[in-house]
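Handing you this structure, nothing more for now.
Left out: one protein chain. Kept in place: all the others.
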Amino acid sequence: MTRKQRRLVLIGSGLAVLGLAAALVLTALRDTIVFFNSPTDVVEKQIAPGTRIRLGGLVKPGSIARGENLQVRFEVTDGNTALPVAYTGILPDLFREGQGVVAEGVLEPGLFKADTVLAKHDETYMPKEVADALKKQGHWKDDYDKKRQGKTQ
Amino acid sequence: MIAEIGHYALVLALGIALIQSVLPIWGVRTRDDALMAVAGPAALAQALFVAVSFAALTWCYVVSDFSVVNVFENSHSAKPLVYRITGVWGNHEGSMLLWVLILALFGALVGLFGRNLPRTLRANVLAAQSWIAAAFYLFILVTSNPFLRIAEAPLEGRDLNPLLQDIGLAVHPPLLYLGYVGFSISFSFAVAALIDGRIDAAWARWVRPWTLAAWMFLTLGIAMGSYWAYYELGWGGWWFWDPVENASLMPWLAGTALLHSAVVMEKRNALKVWTVLLAILTFSLSLLGTFLVRSGVLTSVHSFATDPTRGVFILMILVLFIGGALALYAWRAPMLKQGGLFAPISREGALVFNNLFLTTACATVFIGTLYPLALESLTAEKISVGAPFFNLTFGPLFAILLLAVPFGPLLAWKRGDLVGVAQRLLAAFAGALVAAAAVVAAQGGGPVLAPFAIGLAVFVMIGALVDLAERTALFRVPLAAAVARARGLPRAAYGTAVAHFSLGLVLLGIVGETQWNTERIVSLKPGATVSLAGYEVAFDGMVPRQGPNYRELAARFTVRRDGVVLGELAPSKRTFTARGTSTSEAALLTRGFSQVYVSLGDPNADGSIAVRLYHKPLVLLIWIGSVVMVLGGALSLSDRRLRVGAPKPARPKAGLQPAE
Partner (left out) sequence: MTLWLVFALMTAAAIFVVLWPLGRRAGARPGGSDLAVYRDQLDEIARDRAGGLIGEAEAEAARVEVSRRLLAAADAAAEHAPAPGGTVRRRAAAVMAFIVVPAVGVAFYASFGAPHLPDMPRAARQAPALANQSIDGLVAQVEAHLARKPEDGRGWEVLAPVYLRLGRLEEAVKARQNALRLLGSTPDREASLGEAITAAQNGVVTEQARAAFARALAREPKHDVARYYMGLAAEQEGKREEAARIWRGLVAEAQANSPWALFLRQALARVDPSGAAAMSEPSGPSAEDVAAAALLKPEDRDAMVRGMVERLAERLKNDGSDVDGWVRLVRAHLVLGEREKAQAAAGAARRALEGDAEKVRRLDEAVKGLGLEG
């Protein structure tokens, strides 16, 4: 083989691998990506039942109801809309009323069936998506002053 | 006074770094040895001053000097001593100081052990290293100064976060940093070569041990972080494809590629331009890793905006070093002389194949990690790219790479014989087939992927052994001769075989954990028994306990198999009263390489408690394999040929020495 041919083989195989990778990435991006939504988004975008999404917001205080066999129901709210969530299993340590939560699962009419409920190992952790969604809805607890005002309302 | 001395030492380190970034280069330009010689002592002095600075901050933490803002915000006098010390780097400012300490230490090591480097190369490398250092001293002093003081010192610190009081979490950042920062040496070497417009064999020989050392630390750091997540987070996951993890995986992949391409460069003087590029990319990914994690961009784009000075500074450092190095590369790389020729089927070709796949795999991780960020800033649409994406992209690429691993070391340099190699690998093929068949027979219609993956793992492992057998001509020459050859084999050859073998081990662990993992999530009352993958786990009861600053609900489980008691497990759930936070402490029972894993959920009103039980077959192999991989690296590093100019040992039986 001449130098040129060798170089062609090298470049050719390189392109082949890149092509393979690109194909993999594109398929994966089409099939495996999950969109993040707040309860309001779910209503506004009219997301079709059966879609797999991530739902983020705050656990509505007083909404946690435990059933048989580790079944749990609670509501996720962004301040405007609340969406009931059903989950079976053990909730993370940091799952608490009024705290941020991200649940992944399938949307059904009027109910979100979660198979994963996420929590992080940081107690001040507010999932980024949740914070954004809450800010969008204007329910972000920014600072002490606002809390103070809230108290005298 | 101690805090102020630490502060001033850091300032002086900046001053020295500034001088060290200019004088040696000037010396190279004017061929003045005296100016070049400034680099070595200056690098040592930098390390000394930063060490003083770090020691001072540590002292402030140890004695709880809350007049230092950083100590006040991140420590508490009630913390145990060891966590007060590890708390030094548990926060942004302190961790940056640790970062520059390691950077300066590496610089000093080059200054100390680089005596037999060409003088110009040494001067250029140390100058480039010093640019990085100067930028970071500035960054720390201006935006993240850990030595700022408060005149009215508070009596007590702010932080008592129980979750951060964990030794695994405390040790793994320094290891990761040793890895990240270690790649700065390869980077400086690359920049030096580009400045010089000349690159030679000494360069590759010099870059390889530094890359290898950094790579070993990074491997250990990643493995440790993974084990921490496994036992601490309470649900048995060991890798989440989380952006923070990906940030450490990317430099690892690029660094692994660099290790291999440096071999080609050293032995064959080829792939020069590519190796230089890889060295730049690897450190760029390390910088990206450190800062994406540290700046909080990954967890929230907003935190970037809340602290604009810091964010802009980080951005400037990234642009300056990554962009600058790449620009220098574009300008100077064409000047580097191209090296030797080789056929596609050859050792060089195999290493190119390795590089191609490693960098492509790295690129897919890069896309998966940064695509959501890019999409969000462009369209405000939020997506999550999780494990399925990486399994689909990274998985196949790595499977192909692993398939090729045993071939590489068996191919000859320049022109190899693929058929011949395949014949020599017959034993490995046979072993793989047997293993796969055994898996099919044993699991009878279990996961489809398992037999293939197990077969692949066995193939890689036997392949590594075949490599050693070939080198020692085992079975072909009398045993005594083979032993003699084995003795004479360079340690690097053993290192290669051991590291490749460990890939198979890790893969076995991953397959066992993902394909045969048994999970039970149940609500149990005391006295109940659960069967789990052939084990009977009996729940004996719960005892409330009072810890030093928490209350604890400890459960007791007895694990039996066929009626024989294997051991007891005591997972617990802790509630830290002061903050009202709770943590779960998982309990593990090890059987061979497999583990039974129990962690507690919430207690119910009727006296039962939610319990997660897992049986994770072969899971320990993931970390044992990683450690073996590091051992392989260490073996290779201890090869004296890697030390340029080291006198060769007397070799009476030189005639029996095969090349690596």
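Order of writing sets the labels: A and B. Residues in every chain begin at 1.
Methods note: a residue touches a chain if its C-beta (ideal position, glycine included) is under 8 Å from a C-beta of that chain, and two chains touch if they have at least 3 such contacts.
Because the structure is a prediction, the values reported are computed rather than measured.
Listed here are the chain B residues that touch the chain not shown: 1-5, 7-9, 11-12, 14-16, 18-19, 22-23, 26, 30-35, 37-38, 40-42, 44-45, 49, 63-67, 77-78, 115-120, 122, 141, 145, 147-149, 151-156, 160, 198, 200-203, 205, 267, 269, 340, 412, 414, 548-551, 577-580, 641, 644-645, 648, 654-659. Touching residues on chain A toward the chain that is not drawn are 61-62, 97-98, 141, 144, 146-153.
Operating definition for what follows: only the chains that are shown with their structure count from here on.
For chain A in complex with chain B, the residues that touch the partner chain are 1, 3, 6, 9-10, 13-14, 17-18, 20-21, 24-25, 27-29, 31-36, 54, 66, 69-70, 89-94, 104, 121-123, 125, 128-129, 131-132.
By the touch criterion stated above, chain B contacts chain A in their complex at residues 161, 163, 232-235, 299-302, 341-344, 352-353, 356-357, 360-361, 363-364, 367-368, 371, 381-386, 388-389, 392-393, 396-397, 521-523, 579, 581-584, 601-602, 604, 610, 612.
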